[in-house]
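In this view, the complex is presented without one of its protein chains, the others remaining in place.
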Amino acid sequence: MNGNHDAFTLGPLETGPACCVPHPLIQVRNLSLQYDGKTALDTITLDIYQGCITALIGPSGCGKTSFLSTINRLTDLIPRCNVTGQILIGGQDIHHPNCDVQTLRRRIGMVFQKPVPFPLSIRRNLSLPLNEHGVTRKDEVAAIIEQVLYDVGLWDEVHDRLDASALSLSGGQQQRLCIARALALNPEILLMDEPCSALDPMASGVVEDLICRLQGRYTIVIVTHNLAQARRIANYAAFFWVRERAGQLVEFGRSQQIFESPRHELTAAYVNGSRG
Amino acid sequence: MQTDRLLAWILRIGATVAALMMLLILMFLLFESWPALTGLSLIRFVTDAAWHPLEGAYHLMPMLLATLLASSGALMLAVPLGLASAVFIVFFASPRLAAVYKRLIELLAGIPSVVFGFWGLTTLAPLINEWHPPGASLLTAVLVLTLMVLPMITLTAYTAFVAVPDALLRNAAALGLSRWGMIAGVALPAARNGIVAGIILAAARALGETMAVLMVAGNVVQYPESIFDPVRTLAANIALEMAYAMDDHRAVLFVSGLVLMVLVMVLSALAGLFERHRHA
Amino acid sequence: MPEIIIPVSVRQKIRDFSLQSLMYLAVLLVSAVFVWLLADLVQGGMAHLSWAFLTESPRDAGRAGGIASILVSTLLILLIALIAAVPLAWATAVLLAEFVPIDSRFGRIVRFSLYVLAGVPSIVFGLFGNAFFSIYLGLGFSILSGGLTLACMLLPILTSTAEAGMRAVPDAYRLSAAALGMTRTAALIHLIFPAATPALAAGLLIGIGRALAETAALLFTSGYVDRMPGSLLDSGRALALHIFDLSMNVPGGDMPAYAAALVLVSLLLGINSLAMMFAHGLQRRRILT
Partner (left out) sequence: MSLHISADGYLRFYRTFISAVIAGLMVFSMTTAHAGTQRLTLTGSSTVAPLVNEIARRFEAQFPGVRIDVQTGGSSRGINDVRKGVADIGLVSRALKPGEEDLHAYTIALDGIGLIVHARNPVVSLDKQQVVDIFTGKITRWNAVGGDDARITVINKAEGRSTLELFLEYFQLKNSAIRPHVIIGDNAQGIKTITGNRNAIGYVSIGAAEYESRRGVPLRLLVLDGVASSVDNVRNGNFPLSRPLNLVTASAAQGLARQFITFAQSAQVHDLIEAQYFVPPDAD
């Protein structure tokens, strides 16, 4: 497939109040994570602000992806993975026994590094999660599909072939479909794990543009190795570093501050490209 | 979450039942052989004069020996043939020919034992009878078994050869090794564990094979003096006598089933060990 | 006297040449025997094979008539075996592939037990089936006890192929589905099962092939009455057993035995090819996605 479709420019997002407010939506307190008894994340404490884009940066293996998957409890799926500490979302502890993990994950969308369209039709990719969450009325589903495809800029490209295989889309289109699939569930939070790194530069640009447009409507946490990209899109940045194989949070702040006047020397070295 | 938990429990029950099947089989074999294991002293399987269950003589050794002879004979023929076939497919044949030959071997693997037995009975045994009567003999059994385990050995060796990293072979070739030098010096050692596992599994199959052997071996309980003598294997004996065996006799047949099962279990455990250390 | 020194390269060439000749000899031998066997079957069977042979029931111990009732019995035994084994095997496979970690103790026990079960000789299954289903459960010589015995035999092969098939489904699907808040059950039904279908189908076909070829396990369980079965509690003779009986016990039974063998082998080769096709499609598909 070709990447030409990705050059398509996005229409304006229909948005609610587009704002990034310094109100912590996700509060991470003393979060540690062990795989098989070995510490992968070491006592992270961090606030993620509502409606903002927070970029997680740092060298490979510093636990950014692990951190991301603790937020929607995807770590539950990994055997012998032990999470301690607290994560509060809107003040509620996500590890509380009363917290339903399916509902939690519905409130938190996630986009992976490599696009993972299910081997189903484009339409079914979007309707399947909706159906599973009880949205079954056909007209309602159709409306949501149109809306989210429009939001991610795919509608004009695929509206005439919704029943074609999602695998027939180009890489960039697939990734936007995955974002649309996450958006269809109307989440509050979007977790993105290097969503552009498996795409060619053109497609990457389109997806980055899309992420920018989502700012304000969703609270976005994005892992990226592309510092320029983090600088361009993020309101806040968290710098992780690996010490004795365990990931630690070194510095957190507004992205302008992290990139222009880092307080910690490791951060400074990393953003200036001399370390990592 | 609740559906997941429910499903997990249902699956757990299913898996437990599946796992218990083995235990159930073992238990029933033990249960049925119990009269023989406790009532007869086990030494009688070795010391009794002969196998005449209706006269109360339970000498198992000729049949055990015949079983081992038939299986090892088959392996002696099938291992070289099977390895040669695998080498041919992987290293010599053109892709097209390799595909055709591999398909042929796969088809051979799909032919049921009763058809092998039938063919041995109607074609091989009369031929051997011309040469040296009575035709139904250890030799016929060995030949039929060879045909049956050959595909197994070929296909496992093929898989093992294919799994040898290309880089290894390319390096060997770069060192100026001839094709055979490469195969004998690099590919064979690297694929050894996989091949051995395949051979062991083939041995297990040969030991337990019933119908084909029953049809061509002549089924006389005796220590064979030559390969033209008819013999009876343990598995064939069960098939022959199970129908009318009673009391001790029936229990002894279950004992021989138990012996077969334990033999095969040991062999498959061994094969599993080799399989696991394939890349070690 | 000058010693005759054969240079290394010449010695090597001789070795290589003889090894290569032996290899080609082996390949030719195997091919020749295979062709001989097939030619024998086709030659012996074609003359007796006809539409009537497939649609009539055997008469006169199988010397006359056809194999209709045998085919029906075979099919019923097969159906019973599949109905009993498939749900159990696939449930086990789902548990092993999706619900327990690959190295959990429970998983290891189940896997080991099935691995051992896979090696058990069919005659031993026959012993067990006779003692358990026919006598202990009182099913007698019947299609039901034969089918259930076969089900035990099929359990390992169906489980291992299904587990491998489900493991081959990329983990990304599971993670994505979970991230979308879907239950495992939903992911299983909508994503993993469909994606693993070629593997499941291939395993199913391999199992069917195994069951069709089986003789020893049925000898003392389903019995060998060659009449059209009236119920699942009737004894029914499987095709493989029919060939055995014709060739061993029926003077003049060779011709129908050839024909029946030809039918069985064609059936099995067809099923085998279909299974290979599915397995092949599986490989190609993994490359595509």
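By letter and in written order, the chains are A, B and C; residue numbering begins at 1 in each of them.
Keep this in mind: a contact is a pair of C-beta atoms (placed from the backbone, for glycine too) under 8 Å apart; a residue touches a chain by one contact, two chains touch by 3 or more.
Keep in mind that this is a model prediction, so the values were computed, not measured.
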item	value
Contact partner of the left-out chain, one of A:58, A:119 or A:247	A:119
Given B:16, B:72 or B:129, the one touching the chain that is not displayed	B:129
Contacting the left-out chain in the complete assembly, out of C:92, C:113, C:134 or C:272	C:134
Residue in contact with the excluded chain [from A:44, A:89 or A:166]	A:166
Where the missing chain touches chain B, by residue	49-50, 52-55, 57, 126, 129, 133-136, 218-221, 230, 232, 240-241, 243-246
Residue numbers in chain C that touch the chain omitted from display	61, 76, 79, 83, 134-135, 138, 140-141, 193-195, 197, 201, 223-225, 227, 230-235, 248-253, 285, 288-289
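By our rule, only the chains that are shown with their structure count from here on.
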item	value
By count of C-beta pairs in contact, the leading pair of chains	B-C
Between chain C and chain A, distance of the C-alpha-averaged centres to the nearest whole Å	48
Where chain B touches two or more other chains at once, by residue number	1
Overlap residues in chain A, where contacts from two or more other chains coincide	101-102
List of chain C residues in touch with chain A within their complex	101, 104, 170, 172-183, 186, 190-191, 194-195, 288-289
For the chain A and chain C complex, residues of the former touching the latter	72, 74, 77, 79-80, 101-106, 108-110, 112, 114, 116, 118-120, 128-129, 132-133, 167, 178, 181-182, 185, 191
Contact set on chain C toward chain B in their complex	12, 15-16, 19-20, 22-24, 26-27, 29-31, 33-34, 36-37, 40-41, 44, 87-89, 91-92, 94-96, 99, 106, 109-110, 113-128, 130-132, 136, 152, 155, 159, 183-186, 188, 209, 212-216, 219-220, 240-241, 243-244, 247-248, 254, 257-258, 261, 264-265, 268-269, 271-272, 276
